[in-house]
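Down below is the structure, laid out as structure tokens.
The complex is shown incomplete by one protein chain, all other protein chains being positioned as in the whole.
As written, the chain order gives the labels A and B, with residue 1 at the start of each chain.
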Amino acid sequence: MTAVLLIESVMKFAIALFSAAHAPSSRRALLFAQAALAGGHEIVRLFFYQDGVYNASGSVVTPQDEQDLPKQWRNFVTEHQLDGVVCIAAALRRGVLNEEEAQRYQRETVAVGAPWELSGLGQLHDAVQDADRLICFGGA
Amino acid sequence: MSTLHVLSHSPFGDERLSSCLRVIGANDALLLSGDAAYALQPGTAPFSALHARNLKLFVLAEDAQARALQVPDWAEAIDYPAFVELSIHYDKVNSWL
Partner (left out) sequence: MAKSLLIISRQAPWSGPNAREALDIVLAGGAFDLPIGLLFLDDGVFQLANEQNAKALQQKDLSANLQALPMFGVEDLFVCGESAATRGLDPENLSLEEAQVLTAQEITALIDRYDQVITL
């Protein structure tokens, strides 16, 4: 009997997250992302849009007995050196500002820092063009 | 072309499941995640609708388990690695956000 070696091709994923850190879909997005990497695939970009921007906020304080998604996302992106982009327009509207924007708009609170980058929707489109698959998480 | 549709809202008092079923194609599949798993609650209209449709139906195992929902033999419970595989097997993923 011949042994057949199956070489699965490496797929490039773009993962977009639309819901806040406390939403179950945010946890699902992270678990999917982890499984994608564990499966030998690539994540070309993580894009946080709408309430997804809250996952990048350093101001979120999660109850001790719950999953700290912002921290888990931060660790995940840092550990795997992923491109974590937060939509700037969505972030501004929701008060998730980095230092530059806080200065620009004269706001007191800086909520986002490394590894998160605030950028435009062009980055989402770029990721969609580059990736083999776009997976969106959000809603509930 | 084939699409993996993903639902995550409860089908009760929400239109996503019925709209999805209106437009889902013959080569497509449906993954129930989060509260959408409640569509597998027996004796309900969503349960009957899904059973009658005879489509490729998946449910996230953790969501069925958390809600003590039996997974009928016409649906398949999957984990995250299988979710990743499904997203590759189908040409694209349409999450009903």
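Heads up, the rule we're going with is that a contact is a pair of C-beta atoms (placed from the backbone, for glycine too) under 8 Å apart; a residue touches a chain by one contact, two chains touch by 3 or more.
Computed from a predicted structure; not experimentally measured.
Participant: Sort through A:H80, A:R93 or A:R107 and give me the one touching the missing partner chain.
Facilitator: A:R93
Participant: With the full complex in mind, choose from A:A29, A:A56, A:V85 or A:C136 the residue touching the hidden chain.
Facilitator: That would be A:C136, which touches the missing chain.
Participant: On chain B, where is the contact patch with the chain that was removed from view?
Facilitator: Interface with the chain not displayed, on the chain B side: 1, 3, 15, 19, 22-25, 92, 94-97.
Participant: Under the stated touch rule, tell me which residues of chain A contact the chain that is not displayed.
Facilitator: Missing-chain contacts on chain A: residues 16, 18, 49-50, 89-90, 93, 120-122, 124-125, 128-129, 134, 136, 138.
To be clear about the criterion, only the chains that are shown with their structure count from here on.
Participant: If you average the CA atoms of chain A and of chain B, how far apart do the two points sit, in angstrom?
Facilitator: Once rounded, the distance between the two centres reads 24 Å.
Participant: For the complex, give me every residue of chain B touching chain A.
Facilitator: Against chain A, the touching part of chain B is residues 8-10, 33-35, 60, 80-81, 83-85, 87-88, 92-93, 95-97.
Participant: Under the touch definition given earlier, write down the residues of chain A that touch chain B in their complex.
Facilitator: 11, 13, 18-19, 24-25, 28, 31-32, 34-36, 38-39, 41, 132-140
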